[in-house]
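Shown here is a partial selection of chains from the complex, left in place.
Every chain is named by a letter (A and B) in the order it is written, and numbering of its residues begins at 1.
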């Protein structure tokens, strides 16, 4: 997600506009007409109307070649349209690589997966830092040349630990925080600093098995599928808007061990899809859930 | 499930033996040796060892051609082996067609599906009767020539209604009760009459969305998959051993209506698989969950 101040001076290629607001006649026509008149060549566009909530959502991506507005001018001009339709909106350049922090505890499969995908070009972002409450993941950070910080968390130092992490995140100008199996509970104050910009992976098909040890509870319950859920973090545990979910079949032949191993493969893809959609500005939150314009 | 008294005199082809008990050395050898010595030609066999529970489960299916024991003799002989290994067991003939009652309320997609599969030869069972608290399903019962009974349920006549249903089920010598979207809550007393022989279809991925209106709650929560679960009915609502589950992908593009329609396709397959495995004696309940020897 790009706020105006973080737009970089480099020559951008595409712009992405995300808008949401009360559904009204003429929104598509007005917005399309505006970008068209300024020379935009639209390469992707999708709208969604939520009839129950009388809500309109739109994602527009256009080639900036031939577009006659600078981003500053776009902000000025578009503000009045947005006001007229009471829309929330943001615009981003695809040349901008969002700055993503990864937090984890001991299990490093999601970390290794995210770092690989970024190196491979699948995730168009920067990883300015990795934070863990354990030193184990350092080898991965070193391998990918990402700064690595250990912030130990004990019962008595929670406040200090969070303060230290916040300071690191600010210092590194982080746009998105990814909890890639970070097992410490974060305070409401911390979470509030990252509204719809902190993504967690929970190792169950939410809302089944909210809370601790979902794999163990899945195994004990005898479910025939295990799942994983990536969601925005909100104050209430595992209750934030769901971005992506997937499941895999298990049977009585699975031990707890093989069930966990199957689940890990899910966690990786379910988390990486959410991160990707977020950094490509494809996710819009509305009414406690999300639309993914993929 | 076949109790000795319901075994029919017709020439059987295969026998199925299901055993469960504490895991001990020599069980497979002893049981295999016993059936071999009496001329059994094994066509399917599977065992399962649950290490945590120290439990042994086994399903054995053999061709009766050349087998030198009658079922009565088998019962007599096998009883001592079972006693020695403290095993629970049952034996069934595949020529026996279990007698299955279908209960439903208004929605008839599962009913129509089960009746089709039986007619088509996929479900090797009899449907001696269909019971509903609404008259609507009669057209299906008539089409498939299955006796149909309306047992209306009102707040003030619940006891009488259940008594009437029980009487119908007994009269028709029912082995298995299938709740194919039957929306009335059954009493513990009623449920106790069908231990591990009453199967329900719940329209969510249990344990997510236990209770009423799971599709509505799935839609509101913004899940990315909807599910269905077939399970044995026990006293505690939606808490019985899970036999089968499946899910289908939904997105923000789905309305509540299309989400429900997608879910219905799941319900049909998830329920029919459970019924099939049950009547083919492929399901063993242990520790609150099931093994399916498919």
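As a convention for this text, a residue touches a chain if its C-beta (ideal position, glycine included) is under 8 Å from a C-beta of that chain, and two chains touch if they have at least 3 such contacts.
What you are looking at is a predicted structure, and each value in this text was computed from that prediction instead of being measured.
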Number of identical chains in the entire complex, 2 depicted: 4
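Please note the rule applied: only the chains that are shown with their structure count from here on.
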Rotational angle, Cα trace of chain A fitted to chain B, multiple of 5°: 180
Whole-Å gap between the CA centroids of chain A and chain B: 43
Residues of chain A that touch chain B when the two form their complex: 48, 50-51, 205-209, 220-225, 227, 241-247, 251-253, 255, 287-292
